[in-house]
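Take a look at the following structure, please.
One chain of protein is taken out of this complex; the other chains stay put.
To keep things simple, chains are lettered A and B as they appear, and every chain counts its residues starting from 1.
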């Protein structure tokens, strides 16, 4: 599956493992136990997966010390404490990015005054507005749209059909996956309820270095202030970030999370899938919000919350367990309360 | 609303119903009681909808035996045990797909080595990479993007702006609705937390026969193993399927469901809207997950679960009812506990 070329011996050295078998076995790819074929390396992480070895056609196997002698599967083995991490390192070594051609596809449309440094790739049917600036080695996918005055740092990858609204600023190495929508006006209305019109959105949308925005995710621009995604933060698919939200550095925000307007999130925050945050809140550094949490109040730094309304995760677990124990007692408890009332 | 042509008599025969009135009344379309006009057939499913007959302008009415003599509405009637199913059969008989023209639109871009069998339709602005293969009678919508080496079976319909990443394989009769994103790299990171980089995604993305992927839904490719959607499974709009997920055959997955990485789902599973499944889980055949369920553990075959954390649906209902009964008793229960402590 890859173009890289390694040997079992080289891999053992790479991952700091002990080699059993042929050091010069060539390894061209990595795959799961079922999907691996000749030339591939696979890994066995836990004893419950050993039955899967029976039909494994890989040539090399990564496995932990306690499973070193397990029957079945490849005879050439590399013993390593954490085979899961090791296979990732191998994958990384095997993967060689094959860049597509540089240049501007003849069907791309580039507006007046747009310019770039060094080589770039602009795909078929992509549209750049006026005054766009691209850093070196940016890649703009098929059909992507960059509005007027959009600025990209170096080595950004804009996926097919991603849309970046006018005046949005992206740092270096930003990845927008297919269909991401960044910098459009947000959802805020003024005037009489019967005939509202949109609050003007003059604020910026600034995406930091090494940020990723997932497929079909949306990030609205600010109204007065800016919407800011800090460096290294990753947004998974279908995430929604409303106007004026500020997210710090290195946050991991899983699929389908929604963050309402003007909420502030610190650094190194982890948010599980489908969690929702109300507007105007503050979430401290290092907080962890469980999947599907419904956050309607501030979250202190380093707190772990879950449930709706989101609260201390251990309290939620205790309360859920308590309710399961209480439910069958309800009729008796009602009688007790009734008797108690009678005895007053 | 259709181009088909039927009569009341033909429809009675089609649905196995009893005709009352004119057998030769022409029927050109089907619509709801309010929207039906001359030439249309409508249906009355329950007695609470009989007031809606007053203004009904349909020419033919499907209705159940117990309502056969109800006043108002069309005089030509077809008596049938299940009018709802019957109207669907009529709709189906009336609907004649009007295929657009075959061929490759002059503004479509087709990469080197791409080829197809029989007639196909590639819409305006669509982009096919190199080495793409299309089965007979595939239709590629306006602006859709198929990456290098994508393979489609026969009669696939790729909606406007859908994006299929390189190396993805689709079976026969697969439907991708507008804006679906299939086969892009997933959300998994390695290396130091401060400067993570993406786990390489060398795994496949395989979509079985008769699968549908809803509008703006996302299906990520695998990292080591494959992401697999089994034959006949239907994904509604805005669904998210993470990397390495394996879904069996004939599952029904409603809008906005999210499935995290490496989770395995059996055959014939039904998942209600907005439900979320954590990663690394297993869901057995025939399980039913209620809307908004938060699944954080394995689900046995044929189980019905709901709530967060998702558990047996009847237990959730019992516990919710129990809590409603307990809430008003809390002050008295606290007093009882207090008295009990005193008496110890």
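We take it that a residue touches a chain if its C-beta (ideal position, glycine included) is under 8 Å from a C-beta of that chain, and two chains touch if they have at least 3 such contacts.
All values derive from a computational prediction rather than experimental measurement.
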- Residue touching the undisplayed chain, where the options are A:95, A:168, A:233 or A:256: A:256
- Query: So which of A:28, A:151, A:278 or A:303 would be touching the chain we can't see?
  - Reply: A:278
- Of the candidates B:11, B:78, B:215 or B:296, the residue in contact with the absent chain is B:215
- By the document's definition of touch, the residue of B:21, B:178 or B:196 touching the omitted chain is B:178
- Task: Go through chain A and note every residue touching the omitted chain.
- Result: 107, 109, 125, 127, 143, 145, 161, 163, 165, 179, 181, 184-185, 187, 189-190, 193-200, 202-204, 216, 218, 220, 223-226, 238, 240, 242, 256, 258, 260, 274, 276, 278, 292, 294, 296, 308-309, 315, 318-319, 322-323, 325-326, 329, 332-333, 335-336
- In the complete complex, which positions of chain B touch the hidden chain? 1-2, 29-32, 34-35, 85, 87-89, 91-92, 94-95, 107, 123-125, 141-143, 159-161, 177-179, 210, 212, 214-216, 232, 234, 236-238, 250, 252, 254-256, 268, 273-274, 291-292, 307-308, 320, 323-324, 326-327, 330, 333-334, 336-337, 340-341
